[in-house]
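Read the structure below first, then the notes.
Heads up, one of the protein chains got dropped from this complex, but the rest are sitting where they should.
Per-chain residue numbering starts at 1, and chain names A, B and C are given in the order in which the chains are listed.
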Amino acid sequence: MSDYGQTFALWRDAAGQHWPAYTRHRFVEGLGDGSLPRAAFLDYMVQDYLFLVHFSRAWALAVTKAETVDEMRLCAATVNALINDEMALHIRTCADLGLTEADLFEAEEKPQNIAYTRYVLDAGHAGDLLDLLAALAPCVMGYGEIGARLKGEATSESYADWIATYASEDYQQVCREVGALIDAAITRRLGTTPQDSPRWTALTQRFTTATRLEVGFWDMGLEAA
Amino acid sequence: MSDYGQTFALWRDAAGQHWPAYTRHRFVEGLGDGSLPRAAFLDYMVQDYLFLVHFSRAWALAVTKAETVDEMRLCAATVNALINDEMALHIRTCADLGLTEADLFEAEEKPQNIAYTRYVLDAGHAGDLLDLLAALAPCVMGYGEIGARLKGEATSESYADWIATYASEDYQQVCREVGALIDAAITRRLGTTPQDSPRWTALTQRFTTATRLEVGFWDMGLEAA
Amino acid sequence: MSDYGQTFALWRDAAGQHWPAYTRHRFVEGLGDGSLPRAAFLDYMVQDYLFLVHFSRAWALAVTKAETVDEMRLCAATVNALINDEMALHIRTCADLGLTEADLFEAEEKPQNIAYTRYVLDAGHAGDLLDLLAALAPCVMGYGEIGARLKGEATSESYADWIATYASEDYQQVCREVGALIDAAITRRLGTTPQDSPRWTALTQRFTTATRLEVGFWDMGLEAA
Partner (left out) sequence: MSDYGQTFALWRDAAGQHWPAYTRHRFVEGLGDGSLPRAAFLDYMVQDYLFLVHFSRAWALAVTKAETVDEMRLCAATVNALINDEMALHIRTCADLGLTEADLFEAEEKPQNIAYTRYVLDAGHAGDLLDLLAALAPCVMGYGEIGARLKGEATSESYADWIATYASEDYQQVCREVGALIDAAITRRLGTTPQDSPRWTALTQRFTTATRLEVGFWDMGLEAA
């Protein structure tokens, strides 16, 4: 299993069966064995583009909530990685269908998509950087885990481009860096035994709720099939 | 039809069939004719309590985005009406089932609930007071319309307490005051012919998206039956 | 010395000589012995009205960052006390000079005023409720201490109305309630030995910076003499 830091490992455990419900969702397995209908994938790509727009906004919000230069720089770098690198996959894939980036940007967000991104943004506005990071982590690291696993397990080439994006060393490095950011941010605010902090449960709940909303996102993807 | 101001009437028209899909939803009709299963109603009341918590937060956010004393005072008064009056219905109803307010506060939010409240909050953070008011309006005024209509049309006493709350002169007065607030806020920022403003379409879309999310909220209520 | 809770007492101690520099500032002593020029007082009242506008916005922001019903209700009640009660003193006093509330609202904010209120608001946006409360506390409790002390020590009737407002049982009760809110919010997030939390120093610095900005506010008042 990928090593994205101590805090992530604890939060993932605390999410219980919600974590595999997300990372081994039928949508995900369909990416690996090629059984996912192309229409469902394309609908997902459009929604995921919109997701990335608001996810980038959430990482930008993190810049405003950082307390150290290192926190600021890494959050700002992540905004750029999202806007300039990860979105490129979506733009490229959708261009093959004749959809321009403007078409993607103007597409209608589905409720499950709205639920997830706005929950993350509100976690940041309501709390501090830790609340925001706990809501951001499931997407960043979950996709890293999925990419790394499917790279070895995929039995179909149908979605090789998608798998390669998240299995790439670049993306895995983002996951490790975000994991290190979270570990350092936790130590800075909760000390070296964060599980003893009264905030620990609330933070695991943030992570778990975001994980549940990831499951809803995949469900949405299958509904479009 | 109730008169909650000029802007509301225009936004409601722009929402097209989404508006009656919300205000004449099967859940609503079930409140009027008593066909709504009690279990669905109670599940809805728990979710709606959580909704009001975050809706109150959104009206508090409006206080921080007001530009005049009148805007500030009315938004602050609305926070209080929500926290102290409207929530009382929910606490009273749920107390009959043995649920304390603490139980309500700790209940798990469903995704459709998260989608709606966090969308409204983000509308406020992303934009100015108008963006926020356009997202707040469908709930405030829609419930006013529903209450006023069911007061005359209801054929069952099953949900008379709920209907009386929203049909009450107090609640209707809130709707008229919020309508006047919106009209004044629009004139202040967009002038006397707001439909000519380049922002008009985006504001109607905010209103329409919030209306769609209201439909999802009722759907969620029926799913619990 | 007034008892506004355990946390406040610790934060006040941590502020060192900045605390008496604020609560025993020459401006304050001039309110007690009547030596403060009337022009300075009136200029201060105009600026303080604007201060209260933004201070109310900061308490409204606190509503959006609350994690319990009690936190929400007390923050919302404080917004109302500020907008409806405390501001009334300013409106009444300034009306005697022929200034309407609209005149007050449109007055130009001085830089020291901007520095203080926007610092408090940003403390809330950057951090969680504790960061915001640490920045809000010096004003609330400092005025409580000053009012209570001058009630006994004042040798002049010149500013009796001002002193009576902050010495009043109503205002002292606000201070005690805010003190209890802070104590509970601290325990909820940092546990029962908050001084051991890694965040403790940052919170005392928030309180101290806000106290320094209070000193600047009184300096501004004297400059207008």
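Heads up, the rule we're going with is that a residue touches a chain if its C-beta (ideal position, glycine included) is under 8 Å from a C-beta of that chain, and two chains touch if they have at least 3 such contacts.
These numbers were taken from a predicted model, which means no experiment stands behind them.
Engineer: Hey, which of C:D70, C:D85 or C:D122 is the one touching the hidden chain?
Structural biologist: Final answer for the missing-chain contact: C:D122.
Engineer: Tell me which residue among A:H25, A:R57 or A:R206 touches the hidden chain in the full complex.
Structural biologist: From the options A:H25, A:R57 or A:R206, the contact with the absent chain belongs to A:R57.
Engineer: Under the stated touch rule, tell me which residues of chain A contact the chain that is not displayed.
Structural biologist: Missing-chain contacts on chain A: residues 53, 56-58, 60-61, 63-64, 66, 68-69, 72-73, 75-76, 79-80, 83-84, 101-102, 105, 121.
Engineer: Given the full complex, what residues of chain C touch the hidden partner chain?
Structural biologist: For chain C, the residues touching the absent chain are 57, 109, 111-112, 114-115, 118-119, 121-122, 125-126, 209, 212-213, 216.
Engineer: In the whole complex, what residues of chain B lie against the chain that is missing from view?
Structural biologist: Residue positions of chain B that touch the missing chain: 64-65, 67, 125-128, 131, 187-191, 196-199, 202.
Here, only the chains that are shown with their structure count from here on.
Engineer: Which chain's mean C-alpha position is the greatest distance from chain C's?
Structural biologist: Centre of mass proxy via C-alpha means gives A as farthest from chain C.
Engineer: Distance between chain B and chain C based on Cα centroids, please, to the nearest Å.
Structural biologist: Spacing between the chain centres: roughly 34 Å.
Engineer: Report the inter-centroid distance (CA atoms only) between chain A and chain C in whole Å.
Structural biologist: So the centroids are 42 Å from each other.
Engineer: For chain B, jot down the residues that touch at least 2 other chains.
Structural biologist: 57, 121
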